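The complex appears here minus one protein chain, its other protein chains still in place.
Take a look at chain A:
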Amino acid sequence: MKNFSLLSVRAGTLFFSPAAALVGAFVIVPFFWVIFVSFTNRTLLGKTALNPEFVGFDNYVALFNMETFFTRGQFGFSLILTIQFVLLSALIGQALLGMILAWLLQSTPKYVKVFSESAVIVAWILPEVVIGFAWFAFLDYDNGTLNMLTTALGLEPGDWLLDNPFWVIVFFNTWRGAAFSMMLFNSAFASLPPSYFQAADVAGATSFQKFKDIALPLIKGHVVTDLILITMWTFNVFTPFLLTQGGPSYRTELLSIYTYRVAFKDFEFGKGAAVGVVIMLINLAFALFYLRIAKQKHKGAE
């Protein structure tokens, strides 16, 4: 490809510099600051707030201390919980549900399609706080809608947020995010030439066969993109905090919530920064993987 430019180097630099200054001040500097703080025992309260000491890798060693690693409320527990959360709510929940919805909507009348799409998208565009409160009200033990329904059906009311907090946030996140996958798959399906399916219809293929043998292989790239994106988002999601505050007894303390607690409730900046750095590395791995796939796809298209 030939390089050409609309602007001179000087003008380009000039236009670029405000953005660079902002990114520098609010992304690059904090990035290195966090790495620096993670090697100290800095806190917000107490003696170590004024006179933090350099502690080397102590914070990291403490995070990966195998004696307490798997205890609830510790880093390892949150890490494993987050992986389970991503697998169940993003990869199985959102992607699968989105895929099923998108496929079913291909062959439904237009008004059903429009209605279902709107309903799913509403779940996606509402502000987090509103959603959190609505779900909290829905699941409340004493006056919640869900328990009104179950008791009306003659079933025992469930104490959802206390007894099954993990499944609640899995279900919540599935509901919340399925719209994105659905829309992405929808447009992917829409881009496929109808003639493929007409030919398959003539041959007498079932809907599942069409899906498995025609649609899915053709939108493979979209699927991979979708999976990586929702994995990254779900890995960093904080909204379940609005439902459970990470509790009871840390049973829903995802990594993002764990970081928040360590840094901004316990005020242990050093340790919190160390967790932040580890999360940053994990996200970096995701991002590199994503970029690599995107590049391959690009090459394939050429």
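We take it that a residue touches a chain if its C-beta (ideal position, glycine included) is under 8 Å from a C-beta of that chain, and two chains touch if they have at least 3 such contacts; residues count from 1.
Throughout what follows, contacts and distances are computed from a predicted model.
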Record-based protein name (UniProt) of the chain missing from this complex, from "NADH-quinone oxidoreductase subunit F", "Multiple sugar transport system substrate-binding protein", "Cell division protein FtsQ" or "Cysteine desulfurase": "Multiple sugar transport system substrate-binding protein"
Options A:70, A:115 or A:264, residue touching the unrepresented chain: A:264
Among A:121, A:146, A:162 or A:205, the residue in touch with the chain that has been omitted: A:162
Residues of chain A (touch criterion as defined above) contacting the omitted chain: 43-47, 49-50, 68, 71-73, 141, 159, 161-162, 244-245, 247-249, 264-267
